[in-house]
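Moving on, here comes chain A:
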Amino acid sequence: MDQAESVSVLEKKYSRRTFIKGVIATGATASSAGYLFRGSPLLGAATYQTATERLITLNVNGQERRVDVLPHETLAMTLRYKLGLTGTKLGCDRAECGACTVLIDGVSQYGCSMLTHQVRGRSVATIEGLEDADTGELSVVQKAVMEEGGFQCAFCAPGFIMAMTEMIEVNPNPTREEARLALSGNLCRCADYDKILTCAMRAAELARSV
Partner candidate 1 sequence: MAERLVGADIAPPDLHAKITGRARYAEDFRAPGMVFAKLLLSPMPHARVRRVDASRALAMEGVIDILRADEVPSRDGPREACLTDTPRYEGEPILAVAAVDEETAAAAIEAIEIDFEPLPFVIDPLESLRPGGPNAYVDGNQFSGQDGWSDFKWTNTDFAKVDAGEMPDPSCPVEWTKGDPESAFAESALVLEETIVHQSLTHHPMEPRSNMAYWEGETLHAFVSTQSSQQTKFALAGALQIDPENINLVSEYCGGGFGSKIAGTTVMQIPALFSRKINRPVMLRITRYEENYVGRARPGFQTWLKMGFLQDGKCNAIDLIIVQESGPYGAGDFNTAGMIADLTYTPQNMRFRGVSMYTNTPPKAAQRGPGGAQIISMMEPILEKAGRELGVDRFEIHRMNAPRGDVQFGPRNATLTSVHAVEALDQGREMFDWDAKLAISGKRNGSKVTGVGIGLSPYTAGSRGRDGMMIIRPDGKLYVHQGIGNLGTHSIADTARPAAELLGYNWKDVEIVWGNSARAYPRSTVQAGSQTTTAHTRANHAAATDALRKIREVAAAALGGSASSYSVDSGRVSGPGGTMTLGRIAERAIAMGGEYSGEVLPDDVHAQTVPAAQILAGEGLMGIARDNYGGEGNIYSWVAGFAMVELDEETGMVELKEYVGVTDCGTVIHPRSLGAQVFGGSIQGMGMAMTQRWVFDPQWGVPFANRFYTARPPGFLDIPADLKWGAVGIPDPQDPVGAKGIGEPPVGAGAAALTSAIADAMGGRCVCRTPLTPDVLLAEIEGRPMYGRLEQHVG
Partner candidate 2 sequence: MDLWRRAANPWGQDVLIGVSWDLMWSAVIAAVAFVIGHALWVRMRKEEAHEPPADVPAGIPEKIERHSFASRAFHWVMSIAMLVLLVTAFVPVMGLQFNWVDLHWQAGVLLILTVVYHVIHAIGWQDFWSMFQLGVSEGVATLKHILSPEAPAPPKAGKYPFDHRMYHHVIVVVSLAAIITGVLMMVRIDTPLWTRNPYLFSDTTWGVMYVVHGLSGVSLILLVASHIYFALRPEKRWITWSMVRGWIDREHYLEHFDPAKWVVTDGGMKSVDGTTPGTGAVAEQIPSAKRED
């Protein structure tokens, strides 16, 4: 197969294929432009014209944010270093502590262990988005934590609070045991578990009374 032929075959193949091709990322821009890419209907992404669609739109805390993202960049890194959302903590960067817990379409996941490109078109909620954007009013979970004086060093707090936020949605009337299970993906080295659990129970109570 000669060079010209192989290129045309490639182009045909890629143009009929429905995938989004990432970029070769070295920090500098690299491109293998010329192919036509369509976004995934599932991801709800727009049609991409080039291979190097690094500039993507993320829905973070209800806002559309344009951001330049490498294909191999994790969500936690994008949030912390590109969007200035440093509330999401990196405790281990290996899905072993939960400090980076964020909600993706309302479901708790470890921000350190997913690619930012995987959450295109999905809604990302971080600790910074819990307060009412206009009034600054705290969310019920945050209020509960304030009431109960939760957390010690609180490096784990954002992750725990996001997990609690999911918990009161999924199970608005948990027992202490159920709450414990729901929060078992978050580590607290100060081991303030008892108080955190009390916060979670109070949060559920507040949520029910709203």
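A few notes on this one:
Everything that follows uses one rule, which is that a residue touches a chain if its C-beta (ideal position, glycine included) is under 8 Å from a C-beta of that chain, and two chains touch if they have at least 3 such contacts; residues count from 1.
These made the cut because all candidates are chains of the complex that A comes from, given by their letters.
Nothing here was measured: the structure is a model prediction, and the numbers come from that model.
Among the chains 1 or 2 offered as candidates, the one in contact with chain A in this complex is candidate 1. Those residues of chain A that touch candidate 1 in the complex are listed here as 27-28, 70, 80, 84-94, 96-97, 99, 126-128, 130-131, 138, 142, 145-158, 161, 176-177, 180-181, 183-184, 186-195, 197.
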